[in-house]
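Note that one protein chain is taken out, while the other chains of the complex remain in position.
For chain A:
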């Protein structure tokens, strides 16, 4: 990889242009489309039609904007993190603070849009899948706000990893259904949600959480999430007078990444870098790096890259991050990868957790473990590009939900006794040296990846 030779300093704020993809039937090149039972086509057509009418309706635009401002707290700020950036080759690092949104992640951006759409098509019940629980919490929140009944499907494994979010959803009045089929994670929760939808489609809308699934979800969720990049592009231009050299985001299904990438897609000088969950390492087979380690196929209603075996069976993914633990990826990412507009690299659990600790210690921000993958990629890319580089990172969520996982990772207490308090200052936990040294990710040479 080479650093970009030209800073696109002449770029000016542009009104958001909608990408020319997907086509009318939901295809991003060869990716996307609709691979679902015929029984769901009528509902998908209804959603598509209602959404296309709604997105240009001034009343909707005004209501959506008001909710984003008054309820979510948009625009989210951009924060420079110089102490963190010292570990990133001296590059300057700006965080887009989606962690500060109401409910704690970017997921609220999408669910408010889809909840308004649900109301518009006259349905009273919403269902959702969730991995880390952030989309489930956001959907339960929007359902409470708009008086909709809400059922959230969550893999049984994830209900254990993210017990806090299960409790939040229940407090918000949602029914949480633990899914016990297959790998008991996000992919199986999606299967169960589709089964619910096909059975109850007359009164139920499926509020899909990411830029995957059948048309219109990838395009619709992108449109609802692109506010991240639209804001960030203007914010960076205003404070720096130039665009960033690279925009980085973690990629599971890929909604926060598409959200921050979309505004920058036309800016050829800006590298778009997606960080996939490398788990134990892509070479071990225990990972969730779909584009890095997968092949094109069909899963959950769309053609995209996916982790699959020779029989075409989906391979169970592995990641410390429940929100990235998904063997598929949104079709627009597959498309951006294949046309060479975006690049995708894996980050291991260990690298992500080092970056997680580093942001906690240097900046006083506890990131979601998902977002920590983007931070790890930033450390690498900063070292590659050096002190002149300006990097924009989507801090897609906050880490409150991950306190137990992180405490266990760092040996700060056992499952029943999560009290990281003074332990954070002792030298008993393993990354102390790395975090306080000048090199937080030993063993990863500049330019190796990212």
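Note that in this section a contact is a pair of C-beta atoms (placed from the backbone, for glycine too) under 8 Å apart; a residue touches a chain by one contact, two chains touch by 3 or more; residues count from 1.
Criterion: contacts and distances are computed from a predicted model.
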Item to check | Undepicted complex member, UniProt protein name, chosen from "Protein-methionine-sulfoxide reductase catalytic subunit MsrP", "Tryptophan synthase alpha chain", "ABC transporter permease" or "Acyl carrier protein" | outcome: "Tryptophan synthase alpha chain"
Checklist entry - Which listed residue (A:87, A:135 or A:300) would be found touching the missing chain in the intact complex? => result A:300
Next on the checklist: Using the touch definition from the top, which of A:51, A:194 or A:264 touches the missing chain?
Outcome noted: A:194
Checklist outcome for this item: Across A:33, A:104, A:155 or A:293, the one contacting the chain not displayed is A:33
Item to check | Where the unshown chain meets chain A, residue by residue | outcome: 25, 33-43, 181-182, 187-188, 191, 194-195, 198-199, 201-202, 297-301, 306, 308, 310-314
